[in-house]
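Removed from the display is one protein chain of the complex; every other protein chain stays in position.
The first chain written gets the first letter, and so on, giving A, B and C; residue counts start at 1 in each chain.
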Amino acid sequence: MSTKTTAAPAEGVREVPYRLGSLQATGGRETTLEIGGRRIGGGAFATIAGPCTVESADQTLSTARIVRDAGVQLFRGGAYKPRSSPYSFQGLGQEGLDILRRAKEETGLPIVTELTDVRDVEAVCEVADVVQVGARNMQNYPLLTEIGRSGTAALIKRGLAATLKELLMSAEYVLAQGNPNVILCERGIRTYETSTRFTLDIAAVPVLKGLTHLPVVVDPSHAAGRRDLVLPLSMAAAAAGADGLIVETHPDPDNAVCDGPQQLRADEFGAYLRQVEAVAALAGRVPAPVAVPA
Amino acid sequence: MSTKTTAAPAEGVREVPYRLGSLQATGGRETTLEIGGRRIGGGAFATIAGPCTVESADQTLSTARIVRDAGVQLFRGGAYKPRSSPYSFQGLGQEGLDILRRAKEETGLPIVTELTDVRDVEAVCEVADVVQVGARNMQNYPLLTEIGRSGTAALIKRGLAATLKELLMSAEYVLAQGNPNVILCERGIRTYETSTRFTLDIAAVPVLKGLTHLPVVVDPSHAAGRRDLVLPLSMAAAAAGADGLIVETHPDPDNAVCDGPQQLRADEFGAYLRQVEAVAALAGRVPAPVAVPA
Amino acid sequence: MSTKTTAAPAEGVREVPYRLGSLQATGGRETTLEIGGRRIGGGAFATIAGPCTVESADQTLSTARIVRDAGVQLFRGGAYKPRSSPYSFQGLGQEGLDILRRAKEETGLPIVTELTDVRDVEAVCEVADVVQVGARNMQNYPLLTEIGRSGTAALIKRGLAATLKELLMSAEYVLAQGNPNVILCERGIRTYETSTRFTLDIAAVPVLKGLTHLPVVVDPSHAAGRRDLVLPLSMAAAAAGADGLIVETHPDPDNAVCDGPQQLRADEFGAYLRQVEAVAALAGRVPAPVAVPA
Partner (left out) sequence: MSTKTTAAPAEGVREVPYRLGSLQATGGRETTLEIGGRRIGGGAFATIAGPCTVESADQTLSTARIVRDAGVQLFRGGAYKPRSSPYSFQGLGQEGLDILRRAKEETGLPIVTELTDVRDVEAVCEVADVVQVGARNMQNYPLLTEIGRSGTAALIKRGLAATLKELLMSAEYVLAQGNPNVILCERGIRTYETSTRFTLDIAAVPVLKGLTHLPVVVDPSHAAGRRDLVLPLSMAAAAAGADGLIVETHPDPDNAVCDGPQQLRADEFGAYLRQVEAVAALAGRVPAPVAVPA
């Protein structure tokens, strides 16, 4: 499951606290994950795109078609939405999962969707090819453990105040269950600066790549909180060596149920993706051809 | 359930996003919670003390006796411990809960213990008078909702990078289930300063008291990470108007299973408590006499 | 110049980078500074009060009388104001210094005022008993060095993102010039929390007291940015072991030239001071009687 060599280290796996995720664990080889016929890591660049929230079948399916045609590798959309307020819309739940299943059937794109409750593992894993663990749940250990047991791939977002070592330790909760399919995600940390929603810690990308064999992606949408910053931050992430991006796009962001201001307009998505992939290529990462299922 | 008046506000409850927890919701009156015959809030100062972790019956029961004799209102101890590493000791679990039950029977002190998994709600609530939601789980909404449904009191710790408004919104998840028994806890936020484990945001106390009718306590032990700072930080918290403290103490901190360096020595606990309560009195808060159960 | 013993350390002065300011440098004894007949440190609690800015002779003299009558030890007021914008009012300059001189003559209170330009050292030191180095200038080494040479006492405020060790190193720039009269000031650091202007790092007080023999004061006004928080933060600072406070007060805050919202109303100042001093006494610090000049 691994190809590209990053450095030379060999032994000493036991000495790092993140045993299974460490670069030492693979003798310095980056892991390439295969998810629904798409590749990420080890030189394969993957873009995960879709709306913040599954709002309706129409909005979801039309977005899925657009991003598939633009050439993304995976489709994302939230059915269960963790919200700061109990009085806010919490996602369509099972209905949202059903819509995602249709999007998958129609486009062939593997699905990335968030899980927030350990009791929903089974339902979510029935549809999801990658289960997203949001920043608020990065240290929700029962949730991580159950995803580990499920065998479904996990995309773990860094907590707002989590160190990179803590992120690696959270990955270890999944890996320790025998599930090697983990993707790490930098999505901005909380600082005093208010011109962006969060502060994208771009150095997290090369720091993590020097510590772990797991794929590392960046979420520019939540970090920025502003559409106009998504392209430059995406290009920066690709230049810094990210293995992919997870980005929000919506056919009509001004009328999005949530996070409208940070979602890319779907009709600009193709141009966006070309620019990002050109930079990724300079950093030695290219989208892998879609593997033909046997 | 409420007594002391803080300010004057009256209407406008709907205008604040934290509807039920806002000071407007009670017309400006602070709430006094009664927990196992002890009072907290509305002028009643309560100290919650005990070891970080339930290690054994001996260690737990001897600590419980000491803090009861010193005059604390509630006993704390962790049976389920969220740990950054899956390879670290995760607490005694059910065995720990059984030891806590014995401590309660022997000392009469109500029990505060942490819950980390929504599937353990029932087991924990059988023993706990107050369920602690740790900083890592402040935005674990399914957990908060289930505690809300249980009716057991919740002590919610502020996340490492949570704003005070987000803390109030998390409380709302419990309150919205019809459970009015919520205590908020400031335990330090993450900053660049490394001389302490976290940075105790002392202003959180008066800021929260100006926004909510709920009791506000401070955890000086986790904020400091150093025993020598626990007394000055506790006195500062009392002076700033906290309704109580949650503090770690251990008969033999040097041999504690975890967080030894920040736990007070049990034999110094009485002197510690007298100094803190003297300051609390200057801020208008005194330990309430133990109510005699009918 | 020193009295009270804090701990026991003795040798090892060379091993700490802040050689002259370290507790080891005095064998563990806290320094008591005498400034214009007032004492601070080593058990003597001193309050420094006055308006943010010297606006006029009337405003300054009336405030000086009020705080003198309330019993403060030193008077503060800004003649040179560092402002983020070059288009904002920058202080009355020399005229402001002249007004401060009159306030001193009339009330007998020693003067604390800010210095921002190394070329103004002489003019400022002619009036000032204590030269304030603002947070923005904490690492302005030429300025610190010149104050060191002047022999005038320095009150050094912690920078917005300075560690406590860096604050101690900045003090060393003054001390290394043979000027032992340095007061350190915690005034809040910058974090993500927006309910206060800065986050008062209350633990800085006991941490510094464990590292240095120099007096440590707290500025609750700038930390809070809100008048209603000044009393609780002041009480917290006193409880944590601060040797004094530097606080803003104005006869008519609503019409203050700057920082109105955080300045205490002068007519409430006496009551404020009594409450703070009561807490300081519990932490072992009392205002020293005014020494009679020979």
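The working rule: a contact is a pair of C-beta atoms (placed from the backbone, for glycine too) under 8 Å apart; a residue touches a chain by one contact, two chains touch by 3 or more.
From a predicted model like this one, the values you see are computed outputs, not experimental measurements.
Of the candidate positions A:46, A:138, A:235 or A:288, contact with the unshown chain belongs to A:235.
Note on the undisplayed chain: of the listed residues A:127, A:144 or A:200, the one touching it is A:200.
For the chain missing from the display, the contacting residue among C:31, C:116 or C:132 is C:116, taking the whole complex into account. For subunit B, the list of residues touching the undisplayed chain reads 190-192, 194.
Take subunit A: the residues that touch the chain left off the picture are 161, 163-165, 189, 191-196, 199-207, 210, 223-224, 228-229, 232-233, 235-241, 275, 278-279, 282-283. Contacts to the hidden chain, counted on subunit C, fall at residues 17, 19, 82-87, 116-119, 136-137, 139-142, 145, 159-161, 166, 169-170, 172-173, 176, 189-190.
As a convention for this text, only the chains that are shown with their structure count from here on.
When each chain is reduced to the mean of its CA atoms, the one lying nearest the mean of all protein CA atoms is B.
Put simply, the C-alpha centre of subunit B and that of subunit C have 35 angstrom between them. Distance between subunit A and subunit C, defined via averaged C-alpha coordinates, is recorded as 49 Å. Of all residues in subunit C, those touching 2 or more other chains are 191-192, 194, listed in ascending order.
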